[in-house]
Structures are given as structure tokens and as C-alpha cells.
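The complex appears here without one of its protein chains, the remainder shown in place.
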Amino acid sequence: MVLSFPSAPAGTPREGCRRRIVKASGLRLALQLAIAVVVFATAAGGAATKALAFSSHELAAKIAYCQDCHGPAGQGYRGFYPMPRLAGQQVEYFEDQLRAFVEGRRLNSIMSPVARSLSPAMMTALATDFRAFNPRPLGGDRRELAAMGEKIFQDGVPEQNVPACAACHGPEATGIKQIPRLSGQLYLYMVKTLTNFRKDRKEHLSDVMYPVVESLNKRQIEAVAAYVSSLR
Amino acid sequence: MKPIMKLTRLNIAILAIISFAVPAWAIDVETPKRCTVCHSASFQGLQPAPRLAGQRYQYLFNQLSDLGLHRRDDPNAKLFMWPVVATVNPQTARELALYLSSIPPVAAEDGDAELVASGREIYQEGMPEANVVACVACHGPNAEGVGEIPRLGGLAYPYLVRRLSQWGHLYNYATRPPMPHIASNLSPNQIKALASYLSFVK
Partner (left out) sequence: MMKVARAFSAHSRASRNPAGKAKSWVGAFAGTSGSQGWLDFMGTRSGIQLALPLAMLVIVFGGAGRTSAAETAAVSKPELEAKIKYCEICHGHSAEGFEGYYPIPRLAGQTPDFIKYSLQAFAERTRTNNIMFHVARVLSPDMMAALGAHFHDLNAKPLGAGPTDLVAAGKEIFETGVEPRGGGRIKSCSSCHGDNAEGNQDFPRLAGQLDDYIVDKLTNWSKEFGQHPSKMDVSRIMQPIAEALTEAQIKAVAAYLSSLQ
């Protein structure tokens, strides 16, 4: 948009004409400026809203914080407590677990304060980032049980009314949506989770697991854990 | 070298005692007597040398190997430990670590009692807003450690303060994550609080 001022001495009819042109141009300019302001303000407002959630620096710091316990690539870590693998976890499941810690649907004295410090937007960002990691499994354990675990996982144990885990978790234990990935999960963590399921998890989604864990005996739990912990 | 020379007479006395105390199967008598010179006869520590008694086997072994490879490089380690460890072979290191881990530890209890409560809070709950993880997750509810993760409970206050501060200075950086990152986020006051709390933990 160009403001053109035809050069003419004042007082001439062209000057009057010029004034009118200036007026018209000015109005056009004002209108265009107004639109520009509105557009940029909205965009800036939108960006500002996003910026209010967190900056990329904050996200990076938060990821590093998670990695302190969950491993440099989210592969998990054997601390005093086994800290689970987060790498490659289903986004919906990841987000729901963080919410569960906040809402008390899942009980864990270490994770509850952690989750409470996260905004929903941060939860989504973390879930998305960890989904992309793909390190090797930290280390399968009890390899001698893996074959037995595979059978339970893929075929179930119909004599004991134990369904095949693969039906919901997938044949490669990748999970889907709100059903968690299990492949590459820590052996100790799997054993602990399956053993204490009803105690630690009160959420409505995972109560589908109650009859499953109650039908598995200790050795079968260890076998399934051994199997999935070795899966890529 | 001064502290070592000063303790020469004490050294001999300790030698005598130690040579009876060390089980014959464990190690040759020479090695632990050298340790007691700085770490005390009971291995409960003598500033600036930390308590070794009751420390995790795997952690002790890893330290000896890191010191031997010069991966652990904090100033005291460099000054006192590098020459010593140069003469320790892996088999001896294993035996030493096993022996030391079996000795019951005694808490130093020399921290600031008034800081214990806030130290406990940092230890047990972490500081999520500051991205500091709860130490308990790895070091255990009684700071007892597990595997290669050291027991912190009952270590001496000055030692803990120094070591926690050193992570922030990138010493010991070659050793296993995540400690450098975690501890480098701690403020001096938080370190003092943590160290105070831990010195009392049995």
C-alpha cells in the first residue's frame, strides 16, 4: 500500500484533490493498520497463551528431570525402586497415568508430587516426547522364564481363565491408546505392578486388569515379566 | 603427605590391632591397614575421609575402579586416592569392597539439627517445581542405597556437603548419570539441609 502525494502547490484544485486522496488513503491505511493490529494481536495472544503454558527451555528442563529417574533415554532405571521405562509409551496412557497420580486414582508417593507440578499442556508435551524415544530394553531378567511368559502372553491360560495379554496389549506388547506398551519394560517393575495391581491402581480403566492379575500365580507373573522385558 | 606422616606411630599401633581383626580369608593384611590410616580403624570415617563401613559392595568396587582409571577426579580423590588405588588390583578391590560392605555402619550425626526437617523433605519428596527428583527413589527410604547406588545414611556432614557441591562443579562427571544433573540443581542451602538430614539417618 503506497501513499501517494501528488506534488502540487497548496491552494490549487489539485491540492484539494490531494487532500481528498490523502484522506481516502489515510482511511484505507487506518483500516489496514487496524486489521493488521487485530490479526497480530490475536496471533500474539495465541502465542502468548502457548507461551504461558511453558517455554521450550522449561520443557527441556522438565524432560531432563524425568530422565534423572527414568533413564537418559527413558529406558527406565533400577533405583531403590524400579523406575519404569517411559520410552515409546502410548501418549494417551502416559497422560492418563499422570492425571491418575494427581487425582489419586493411582497411588505413588514419589510420582504424586511430580505429577502435581505439571500442567496438562506439559503432560501432553512430555508424553509426546517420550513416545519418540526408542532405546534398547534396559535388560531382560530371568531369561529362562521368557519362553513360558511368551506362551502366557500370546495364548493366555484358558484353563485358569487368564486371557491372552496380546488381545489388548498387542502381539508385540506395543499397546494402543490407553492400553500401555509393555515391551522393554523393566522386569522388576512388571512384577511389582502385576503383584500389587489392585492396591496401587484404583482407576476405572485399569480395573479390567483385576481379574487377570488375580488369576495369575507368582511364577506366571515372573514369566510374563521376563518375556515382555526382553521385547524391543 | 603431612597427615599421613603424622599418623605413622598411630599407624603402627593400628597395624597391630588390625592384623588381628581382619579375617585371614578376606585379604592380605597390608591393604586394609593402609585404608585405616585415613578412614579410621573401624572404617567409620575420619574427616576428610568418608566412612566406608556398610557401604554398598558394588558402589565401593565402582569407586575403586573409577579412581584407578582416574575417572573420579574430585580434588581429594586425586590427591589421596589415586596413588593408593594404583596398587590395588581388581581382585583385591572386590575383596575389599565385600569386606567393607559387611561392617555395620555408625551414623556421624554431625549435621545441623535445625536443618534436618527441610533436608528430609527434599530427600523424601524432591522439589518438582525446581525439577529436583526425590532422592528416595534411588537411594531408598533410609538412604541405604542398593546395588551401585551408595548408602548415604549416616555419612559425615562435611563430606556430604563437599560431594554434593562437587557435582555442580563437574567433578566426577565421568561417573554414571544422573547425579551430575540432579545435584547441580541444588542450591548451597539445600545441600546443607540434605547433608544435615542424611548425617542422622541410620
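The chains carry the letters A and B, assigned in the order they are written, with residues numbered from 1 in each.
Quick note on the criterion: a contact is a pair of C-beta atoms (placed from the backbone, for glycine too) under 8 Å apart; a residue touches a chain by one contact, two chains touch by 3 or more.
Only a predicted model underlies this, so the values are computations on that prediction, with no experimental measurement involved.
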Touch partners, limited to displayed chains, of the chain removed from view: A
Absent-chain contact - pick from A:Leu59, A:Ala73 or A:Val212: A:Val212
Which residue of A:His70, A:Arg85 or A:His169 touches the chain not shown here: A:His169
On chain A, residues whose C-beta touches the chain left out of the figure: 154-156, 158-159, 161-164, 166-171, 174-177, 179, 208, 211-212, 215
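Assume only the chains that are shown with their structure count from here on.
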Between chain B and chain A, distance of the C-alpha-averaged centres to the nearest whole Å: 38
For the chain B and chain A complex, residues of the former touching the latter: 124-126, 128-129, 131-134, 136-141, 144-147, 149, 177-178, 181-182
Chain B contact footprint on chain A (complex, rising order): 61-62, 64-65, 67-69, 72, 77-81, 83, 109-110, 113-114, 116-118
